[in-house]
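Removed from the display is one protein chain of the complex; every other protein chain stays in position.
Chain lettering (A and B) follows the sequence in which the chains are written, and residue indices restart at 1 in each chain.
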Amino acid sequence: MADARMPTPAPGSVAVPTARPGLADGVHRFFDSDVWFSFKRSPITIGAAAVTLLYFVMAVFGPWIAPHDPFDLAKLDLLDSLIPPAWMADGEARFPLGTDDQGRDLLSAIIYGSRVSLVIGFASVLLSMVIGIGLGLISGFVGGAIDAFIMRMAEIQLSFPAILVALLINGVIIGYFKTHPEWQVDQVTLAYVVLVLSIGLSNWVQYARTVRGSTLVERNKEYVQAAHVIGIHPAMIMWRHILPNVMGPVLVIATIQLALAVITEATLSFLGVGVPPTEPSLGTLIRVGNDYLFSGEWWVTIFPGAALAILVLAVNLLGDWLRDALNPKLR
Amino acid sequence: MSEAAVIKSPSTEGRFGHAMLKVEGLRRYFDVSAPWLNRVIGRQPRQILKAVDGIDFEIARGETFGLVGESGCGKSTVARLIVGLHGPTDGSITLEGRNIAGLTRRQMAPMRRRLQMIFQDPYASLNPRWRVRDIIAEPIRAFDLVSGDQAIATRVGELLTFVGLNPLDGEKFPHEFSGGQRQRISIARALASEPEFLVCDEPTSALDVSVQAQILNLMKDLQRELGLTYLFISHNLAVVYHISDRVGVMYLGKLVEVAPSKTLFTTPRHPYTRMLLDTIPDLDMTGRERMPVAGEVPNPITPPPGCSFHPRCPFANDRCRVEAPKALPVSGGATVACHGVEEGRVPSGPILAPPPKPDGVASVHG
Partner (left out) sequence: MTMASPLLQVRNLVVEFPTRRGALTAVDDVSFDIAEGEVLGVVGESGAGKSLTGAAIIGLLEPPGRVASGEIILEGRRIDTLSYEQMRRIRGKQIGAIFQDPLTSLNPLYSVGRQLTETILTHTDMTPTKARDRAIELLTEVGIPAPERRIDQYPHQFSGGMRQRVVIALALCVNPRLVVADEPTTALDVSIQAQIIALLKKLCREHGTAIMLVTHDMGVIAETADRVAVMYAGRIAEIGPVREVIKNAKHPYTHGLMGSIPAVGHDAERLEQIPGSMPRLTDIPTGCAFNRRCLHVHERCFKDRPDALPVEDSRVACWLYDSANAMSLDEAKRAVASKETGSVEQANV
């Protein structure tokens, strides 16, 4: 190591070496790490984390938190439709953020909607992560014609806008289920599956490229060669040696992609190919509310829109921070 | 060292008995051409890098064979060919009478345990995400040498003690260690499979001198106690002199001289060997004026015809420019590939003992 770099040690290397086993050690290491340190020092990141956490709590505990159940058609009363927020002249305390055209409480709809958005977001990020990491690892590790094939595929997909790819996949899958009625899926589940598949399949490229790049670097490192000399099976080398060492950048992408997936879902729902209005996501709420924007009932679209914007912003800020915190060059 | 008992010492049948490793006509070419499309558009020819271009040598059991040369001479490729990280283009590598050149992973499996490698960069040769105990246990598990977690843990502790570390160090991660300690871990991993032959590719080049001394001493101790055979690759001539019994000098993919260490350093024959020896810094402060040899190593993709050293050689004649020299035995157990030596054109004799010069370093300072 060159002298000049000496005083900025690798993450955690200043930590007092202790032989604490298991979870306690892991927890200790985390709170002792530079990542935690940089988190504590950034108020914006703490704010973003708090907001994200709030959405998660809302998503998990939605049914207990929300004042009404917007999915229960029996409880809806058309007389309650389009009531403005509580603080306005015609507002009612029952509906803090007002109601939509069907008389649903907007606050409750947003809480349930975030739940839908986050579930679809997470599932699709997970799907693209698995596909992207797998293909990226194989591409970088095996190289040659397989690498060329996977990367050309990625480039072809990249040359189309992601939303177009999602729409295409969406259409194909819906078409498939229509011609194969033996699957017998109900509308809502189908909508979920279609959304996750189309968003997930349209976003794997970034993971694949990043993982391939890191794999190319790691593959030539001596610890990988040492494993080859021992005679470890290449698949095991990929899984046990290389994968853990390429996950850092993947986590960063995953965070940012979560925001992107939520937006894509909203866009697809807004375009009418997403979840049906009976179980609205944030995107569906915005679309429905859009019709009333110019007739004065602004709250029907503005509140879901703001909820989406805040969620996406918070997750993005977290992703940006994570990228910087894990990047040794910026530390 | 009482710990010697923990590693079963293979019986050494006398020092330098039969050949443990035999390399014959070993070649490895790399295709370094531009991608196909660029080549067609730019009308470029295929470019072949002859990293190792026909070398022969033998290493006896219990011996240390040093391989020296400048960067790009192919010495690291030789190391990688022997442990099977590269397949050879041509030639054979015989370990204990069995050809291991170009075997598949599965065919190679029974030989791997006996053949391990120590790498140059102690910061890259250990997986940063693994605990030291798992790193050292990997070969034990892979070769199924010891079964049961408890037994493996004990064995790892023994190995750590054996290379001068604490058994408790197994719980730590590589970044908690200094370069020298990491190299010890690397050695412990190599020893875990109880090998007989170790390929050491510049094992001390990334270390500070005081740490280098510790590692070299450790390697010598291990060799004595376990009867190990080393192929020791380095660009540092003094290190090679210190550790090797016999030394091979490589230049542009070829072995230009092989000789017992003493012979090579006292009576070097090949002009390139002499040039290398003359670059050794003078720590005895004799004030010897060195004659830096002009020129640099040519591009290995387009090596000069004939003897590849001829553009830098003060003794080169027309024959050297056309005909590649063959390795021929000379006195003192050495083999030299040089027309000049063969024809007696190159004066022999030591060049290490310099004529004392009156105006050396001291007078410059005065």
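We take it that contacts are C-beta pairs under 8 Å (C-beta built on N, C-alpha and C of every residue); 3 or more make two chains touch, one makes a residue touch a chain.
Keep in mind that what you see is a predicted model, and the values were worked out from it rather than measured.
*Asks:* For the chain left out of this view, which of B:147, B:178 or B:317 touches it?
*Replies:* Touching the chain that is not displayed is residue B:178.
*Asks:* Among the options B:70, B:158 or B:225, which residue touches the chain absent from this view?
*Replies:* Only one of B:70, B:158 or B:225 touches the chain omitted from view, namely B:70.
*Asks:* Can you tell me which of B:45, B:97, B:281 or B:344 touches the chain that was removed from the display?
*Replies:* Checking the options B:45, B:97, B:281 or B:344, the one contacting the hidden chain is B:281.
*Asks:* For review purposes, identify every residue of subunit B that touches the missing chain, sorted by number.
*Replies:* Touch with the absent chain occurs at residues 70-71, 178-181, 208-214, 216-217, 220, 235, 237-239, 241-243, 265, 275-285, 290, 292-294, 296-297, 352, 361-362, 364-365.
Throughout what follows, only the chains that are shown with their structure count from here on.
*Asks:* Roughly how far is subunit A from subunit B, going centre to centre by Cα mean, in whole Å?
*Replies:* 50
*Asks:* Please give the residue numbers of subunit B that touch subunit A in the complex, ascending.
*Replies:* 80, 83-85, 105, 108-109, 112, 115-117, 119-121, 123-129, 138-139, 142-143, 168, 171-172, 175-176, 179, 186, 189, 193
*Asks:* Considering the complex alone, what residue numbers of subunit A touch subunit B?
*Replies:* 1, 10, 12-13, 15, 17, 19, 21, 221-223, 225-234, 241, 244-245
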